[in-house]
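Left out: one protein chain. Kept in place: all the others.
Chain lettering (A and B) follows the sequence in which the chains are written, and residue indices restart at 1 in each chain.
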Amino acid sequence: MKIVTVLTAAALALAGCGDTAGEAAGDKPSGTVVVFAAASLKESFTAIGKEFEAANPGVKVTFNFGASSTLAQNITQGAPADVFAAASPATMKTVTTAGDAAGEPAVFVRNQLQIAVPTGNPAKVTGLPDFAKADLKIALCAKQVPCGAAADKAFAAAGITPKPDTLEQDVKATLTKVVLGEVDAALVYRTDVRAAGDKVEGVDFPEATKAINDYPIVTLKEAPNAAAARTFVDFVRSEQGRAALTKAGFTVP
Amino acid sequence: MSRRRAGAPAVLLVPALIGLAFLVLPLLGLVIRAPWRRLGPLLTDPAVLTALRLSLITATLATALCVLVGVPLAWLLAQPGLPGRSVLRALVTVPLVLPPVVGGVALLLVLGRRGLIGAWLDDVFGVTLPFTPAAVVLAEAFVALPFLVLSVEGALRAADRRYEEAAATLGAGRWTVFRRVTLPLVAPGVLAGAVLAWARALGEFGATITFAGSFPGRTQTMPIAVYLALETNPEAAVALSLLLLAVSVVTLACLRDRWVARV
Partner (left out) sequence: MKLDAHLVVRRERFTLDVALTVEAGEVVALVGPNGAGKTTALRALAGLTGLDAGEVRLGGELLDGPGRWVPPERRPVGVVFQDYLLFPHLTALENVAFGLRCGGASRRSSRTAAAALLDRVGVGHLAGVKPRRLSGGQAQRVALARALAVEPSLLLLDEPLAALDAQTRPAIRSELRRHLAEFTGCALLVSHDPLDAMVLADRLVVVEDGAVVQSGTPAEVARRPRTPYVARLVGLNLLRGVADGHDVRIGAGTIVTADAASGEVFVAFRPAAVAVYRTRPDGSPRNVWPATVAGVEPYGDAYRVQVEGAIPVTADVSAAAVAELELADGHQVWVAVKAAEVEVYPA
């Protein structure tokens, strides 16, 4: 009998975990805000989150970083979230088409691609043409994820057919291959190169301007904590938020 | 005239049925929600067939590798009076408890281009393993090996040592004893272990994608294809999952119970 009681209590506790809404009667936001954000926003959003919590005591921000396409799928399948920040309008469309967005998404930053190479650039990569060399080990994002789609546009603009050795699921996994020295070059966002510090080096290329990713952000219709969600989005688009994002390497419109 | 004893007690039957439902319902969900009408074009996409072929080939090669290496290892573990046997067995069990991605990272650190051994391979032979089908086989073998080793070790320990003594009195050296007496007697255990290993290898995802990466035709196995499809086309993902499920079930069903049952 005891076991049954314990198990039931555990089950209830687990079910209750998702219910973190704290809607106070007044204006002051409180409770927890759950933010689903593209993997490339990890470092910048984490910093913004801390600043937001400092400015709004009583509110806690929880992040879920991952490939925008995966996150979009999760949201349409019913994952509880307050805010969604995607790395491309296409992945955001998945959410808006499903009717899960509250209002119109707004573009809050732009990201540009950059070539990432291991420290010291052992393969002496100088630009996109090197990506067509068969003897180099190349990592790209899979087409289904935003950075892969952007990479496609860039290669098309340059008229080059790349010869990748692996198509990773999200931009962070791609970057990791560079950090580990397993590949000679990869195409990731400029923000990722900056975030990796001295573990990788960045190489600019002219076609980067042809493939810029717009990052939209939106609050979600089924948000458990709608008030705090709106406050968070406002904060991201405020001067403070923009400063943090620029520092990370994004361009703000 | 058959007054049979009362059937299974409810205390056992109810949880058993719940367990069965737990396993079967998700599979039923797959079958019921599959896009049956669009299944044809979805499954005959050459990318899908490529991924399937790659999965089947690598899983089979990985299983062969496991048998080649695992049976002697199991023999070693089953030797009576082996010093440090419990430590050895714990090490063998590690891939079972390690999250597959961690396994993949570990493989990279050893066999990657800058890995402990991989760097030497690259320098001396110009051979790099990541992003090759060989890497897929290695990643799958890494996670599947414990299944084979533990299954065969159990069979060896249960085997009657006296047959080996009888063989020795007839003039058989240790290798002959192993080859002609021990191995045939534990063959069902080896087969059962190989089946488990094959199934595990077929479904491997985390270690494969981390160590071998993902590239269609080279390293993109079915599980990885399913995961990627899920990002943009859930219907395709369901169709692929169904295909993988069908292939696995057919293969496992073809292995007759008699062949894998303990002697």
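Some notes on this structure:
Assume a residue touches a chain if its C-beta (ideal position, glycine included) is under 8 Å from a C-beta of that chain, and two chains touch if they have at least 3 such contacts.
Since the structure is predicted, the reported quantities are computational estimates derived from the model, not experimental observations.
Taking the full assembly into account, the omitted chain touches B. Touching the chain that is not shown, out of B:V181, B:A212 or B:L228: B:V181 (per the contact rule at the top). Only one of the listed residues, B:G7, B:P80, B:G126 or B:G171, touches the absent chain: B:G171. Residues of chain B that touch the chain left out of the display are 162-163, 165-173, 176, 180-181, 184-185, 263.
The working rule: only the chains that are shown with their structure count from here on.
A straight line joining the Cα centres of chain A and chain B is 35 Å long. Listed in rising order, the residues of chain B touching chain A in the complex are 108, 112-114, 128, 130-131, 209, 212-216, 218-220, 227-228, 230-232, 234.
On the side of chain A, the complex with chain B involves touching residues 67, 69-70, 73, 137, 139, 142, 144-145, 164-169, 173, 177, 180-182.
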